[in-house]
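Here the complex is missing a single protein chain, while all its other protein chains stay put.
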Amino acid sequence: MGRDATPAEVKAWDIDVRPDFKGLPAGAGSVSLGETVWESRCASCHGSFGESNEVFTPIIGGTTKKDIETGRVAALVEGAKSTAPQKTTMMKVATLSTLWDYINRAMPWNNPKTLKPDEVYGVTAYLLSLAEVVPPDFTLSDKNIAEVQQRMPNRNGMVFHEPLWKVNGKGDVKNVACMKDCAVDPKVHSFLPDFARDAHGNIQQQNRVIGPVRGADTTQPAPK
Amino acid sequence: MGRDATPAEVKAWDIDVRPDFKGLPAGAGSVSLGETVWESRCASCHGSFGESNEVFTPIIGGTTKKDIETGRVAALVEGAKSTAPQKTTMMKVATLSTLWDYINRAMPWNNPKTLKPDEVYGVTAYLLSLAEVVPPDFTLSDKNIAEVQQRMPNRNGMVFHEPLWKVNGKGDVKNVACMKDCAVDPKVHSFLPDFARDAHGNIQQQNRVIGPVRGADTTQPAPK
Amino acid sequence: SVGAASRAMAAGAEGEDAILKLPEHSTGLGQPVAMDPGYGQPSKWETNLRRRQSPGLTRVDQASVSFTPLQGLFGIITPSGLHFERHHQGWWDIDPSKHRLMVNGLVKRQRVFTMDDLMRLPSVSRIHFIECGANTATEWGNVAVPTVQYTHGMVSCSEFTGVLLSTLLEMCGIDKKKAKYVLAEGADGSSMTRTIDIERAMDDCIVAWGMNGEMLRPENGYPLRLVVPGIQGVSWVKYLRRIEVGDQKWATKDEAVHYIDHMPDGTHRQYTGIQECKSVITTPSAGQTLLDKGYYNVTGLAWSGRGTIKRVDVSVDGGRNWRTARIEGPVLPKALTRFNIDWVWDGKPAILQARAIDSTGYVQPKINQLRAVRGTRSVYHQNAIQSWLVGENGEVSNVQVY
Partner (left out) sequence: SVGAASRAMAAGAEGEDAILKLPEHSTGLGQPVAMDPGYGQPSKWETNLRRRQSPGLTRVDQASVSFTPLQGLFGIITPSGLHFERHHQGWWDIDPSKHRLMVNGLVKRQRVFTMDDLMRLPSVSRIHFIECGANTATEWGNVAVPTVQYTHGMVSCSEFTGVLLSTLLEMCGIDKKKAKYVLAEGADGSSMTRTIDIERAMDDCIVAWGMNGEMLRPENGYPLRLVVPGIQGVSWVKYLRRIEVGDQKWATKDEAVHYIDHMPDGTHRQYTGIQECKSVITTPSAGQTLLDKGYYNVTGLAWSGRGTIKRVDVSVDGGRNWRTARIEGPVLPKALTRFNIDWVWDGKPAILQARAIDSTGYVQPKINQLRAVRGTRSVYHQNAIQSWLVGENGEVSNVQVY
C-alpha cells in the first residue's frame, strides 16, 4: 500500500523549519524588500506597523531594548506594566524559525504559500526591524538567521514542563476529594455582569422548547 | 412528576381490544352497513372484495369452508396448493380482535380513527362475509363476536415458542463453530439473477468514490 | 502491490500533480465557522451514501422501508441521517410540547406525563442496535438483491437516552402480582401497538427521547420512542403515547398478521421478538469491486439480541476454514460490534463469510440449518451466515453457499 515519494514531492511539501533551522531554504531578503511586501500583501490586515487589532491580535509592540538583551520580555511578568495594550506576537515568540515557517506556510492569510523564500526573509526582516531586533538596513538570510535568533526579545521565555506533555505525567495542581463539611468561601466571587446577559443573543432561543428547563429570556432583565 | 389521568382521557386513548375482547366497545354493524363503509372508504385501496394487491397484500382469499371447520388454513402447510396467489390477511389472522382493533385504530389508512364503533363492526362483518365466515345477512356485535371467533379459518394456526420471546431463551437452530476443514457443499446454490443486477439502480453511485473498493457499474453487464 | 497512488503516478516521473501543484485549498482561504443553519452536513463527495428504498418491496412509500448504506459505514454508531426507516403510516414531526405519555392498566395510579415531566426523571444513556424483524428477509429464498444495503440495511445502532420504563412503572405503582405484559402504543396514524414481556419492561427498556446526543429524529419517533434492547424494531414503538400494563398478550395486527414466522407445518410462530445472533461483512461486500490484488481489511458488524458478541470468525473459502477476527471495543450488550480481519487477495475467486458467537454460546447458523428447522416460507428472523463471492475480476456478488 502506498508508494515511495519522489524527491520533488518531498521537496514540495517538506516545508517546515525547525528551531535549529533545519528545513530553512537558502535565500535572503532585506528590510526594504520586506517593507514592500508588507505594504502590498500584509498591511491591509495587520496595519503598517504590525500594530493592527482588526483581524488578529497585533504582531509588533511591547518589547524593549532591555528585553532584547535579556531574552525575557519583562512585561510578561505578573504585575508588570506593558507598553502594548495586549500581548503581541513578538512578546511571546521565542524562536525565529516559528515566524519564518509560519509566514511561509500560512501568510498572506487569504493567499498562503505564494511568497518566494526571499520575500519571506524580507518580510520577516521587516517585522524584526519594527521590533528593533535588527536595524532598518538589515538583510536577513539563512547565513545570519542563527545570530538574529540570539536577539529575539523573548528567546529565554519558554519552559518545558514535561508532566503536561506526557500522558502519564502528574498534574501540577492538586485538589482533594473532600465529601463533607468542606472548606468553602461562602462568598460568590464573580457573577455574570448585567451587560453580558444578552451579549450572546436571547438565551431562550438557544434552549429546547421542552425538557426540565427553559432558556432564560435575556431580552428581559434577570427576574427577581 | 406527571399527574393522574382523568377517566375521559383514559377512555379517549385506551382503545386496544385484546383476544379475549377486553376493551371492545358495545355496538353492532351489519354486513350491509359494512359494505357501504367498505365501498366508500376502503375499496379504493383494497379492492371491492378485499382482493387488491395495489397498495397492500390482499385481505381476503385463500381460506376454505374446511378451514373454517378445522381452524387451520390448509394452504399454509408446506407444499400445499393455495387458491390465492399470495398469503392473505384472512389466511393468517387467528384472532378476530386483531382485525377489529386494527381497523378501529389505523383504517382507513389516510384517515385513521374516524370510524364509529358500529362502522368498525360492520366493515369487519363485511370482510368476514367475503371470507364466508359469516352469512351475508349477519350483524356482528360485541354480544356475538366471541362465537364468530370460533369460526376464524386460522384460529388454531398460531403457536407460541417461548425461547424466541424470552431474552434468556435458547435458539431453535444450532450451528457449531468448526474452524478447519469444515464440511461445506462446494456448489454455489444461488447467484444474483442477471435481471436483478441493475434493479436497484447503478450500484456504482451507491458507493463512495474513494476507499478499498468501488461500486460496480451495473449499467454494464458483470465483467468477465 | 500496485496501489492507486502508483497508478496515478504513471503520468509524470517527477511526481504527482496532486502533490507538486498545490491545490486551491492549500493556497486560499476557506469557509467560515457556524455557517447557516449552524448545523453541519456531510461532504458533497459523500452523496452516494444515502438511505434508499428497495424497488418493488413495498407498494406505497409511507408503509415502506429505507435501508442504511452499511457498505460504506464505519464503527458501530450509525449516523442518524442514515438510520434505516420503517413506517407503517408515514412519519410526522410532532409538536413535542403537545405530546403526552399515558400509563394505564394494572397500576395504582393511571398517569399522564408531558415531555417536561419525563425529561426531569433519572435518565440512562445506552448504546443499542435496532434491527427490523424483516431484515435480510430477501435471503430466505434465492439471492434477489444486489448489495448489503438491501440484504442487511435494516439494522442501526445508536446511543439512546431516556428514562427506564421500570422507573415509570414503579412511579405509577405497577401491580407486580398481576402484571404480565405491557402494551406500547404510538400516537401516529398506525398507532402501532406491541406486547412487551414484563421481564423486558422491568429490565432494560427505555422510554427514550435522545438518540446520538440529540433528540430522536422525526423518522425515528420524535419526541418519544420505546427502546426494547435485543427485540425487533417494530416493538420500539415510535411517537409513544401510551403504556398499558396487562395480564394477557394483545395479538395486535403486527403480532398476529405480520412479524410471525411461517413454519413448515403451516402454523405461525407468534411473539418471536428476539433478534438472534448475526453478523455480516460490510466491506468488501456485494456490488463492490476490489481495486486490486493484495491486502484488504475485511470489516463487518456482529450483534445479538441476547447479550454481547463473544467472537466473530471469518472464512474466505466459503466456510471450509475460519480465522477469528479482531473485535473493536467497546463490546456492549445488545449493540452492534465492529470486527476487522486481515486478508490478502491473491486474485482468485473467494467466498467471504462471517460467523458470530454470542455470550450465550449460540453460533450464527447457516441458511440450510435455518431452513431445516423453519422451512422456506418465513419472512422474519433471517440471521444466517451471508456469503459474498469475490470474482476474478474483483467484483463481489451476493451468493448462497453452505
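Just so it is clear, A, B and C label the chains in written order, and each chain counts residues from 1 on its own.
Throughout what follows, contacts are C-beta pairs under 8 Å (C-beta built on N, C-alpha and C of every residue); 3 or more make two chains touch, one makes a residue touch a chain.
No experiment lies behind these values; they were computed from the predicted model shown.
Although it is left out of the displayed model, the omitted chain contacts the following shown chains in the full complex: A, B, C. For the chain missing from the display, the contacting residue among B:9, B:51, B:198 or B:217 is B:9, taking the whole complex into account. For the chain left out of this panel, the touching residue among C:183, C:274 or C:291 is C:291.
Note on the undisplayed chain: of the listed residues C:105, C:133, C:146 or C:189, the one touching it is C:189. The hidden chain makes contact, of the residues C:82, C:260, C:281 or C:363, with C:82. Although one chain is not drawn, its touching partners on subunit C can still be listed: residues 3-5, 8, 16, 18-19, 23, 25-34, 37-47, 49-53, 61-62, 64-66, 72-83, 85-87, 89-96, 98-100, 102, 112-114, 116-117, 120-127, 158-161, 187-189, 191, 209-210, 212-219, 222-223, 239, 291, 294-297, 299, 326, 328-330, 332, 338, 340, 342.
Residues of subunit A that touch the chain left out of view are 1-5, 9-10, 13-16, 18-20, 22, 53-56, 72-78, 80, 87, 89, 92-95, 97-98, 101-102, 105-106, 109-110, 112-113, 157-161, 164-182, 184-193, 196-197, 199-201, 203, 205-216, 218, 222-224.
Although one chain is not displayed, subunit B still touches it through residues 1-3, 5-6, 8-9, 12-13, 109-114, 208-212.
Throughout what follows, only the chains that are shown with their structure count from here on.
Shared contact partners of subunit A and subunit B, listed by label: C. For the pairs B-C and A-C, the count of C-beta pairs in contact is higher at B-C.
Between the Cα centres of subunit A and subunit B there is a gap of 68 Å. Averaging Cα coordinates per chain places subunit B and subunit C 23 Å apart. Annotation for subunit A: no residues touch two or more other chains. Residue positions 114, 120 of subunit C are each in touch with at least two other chains.
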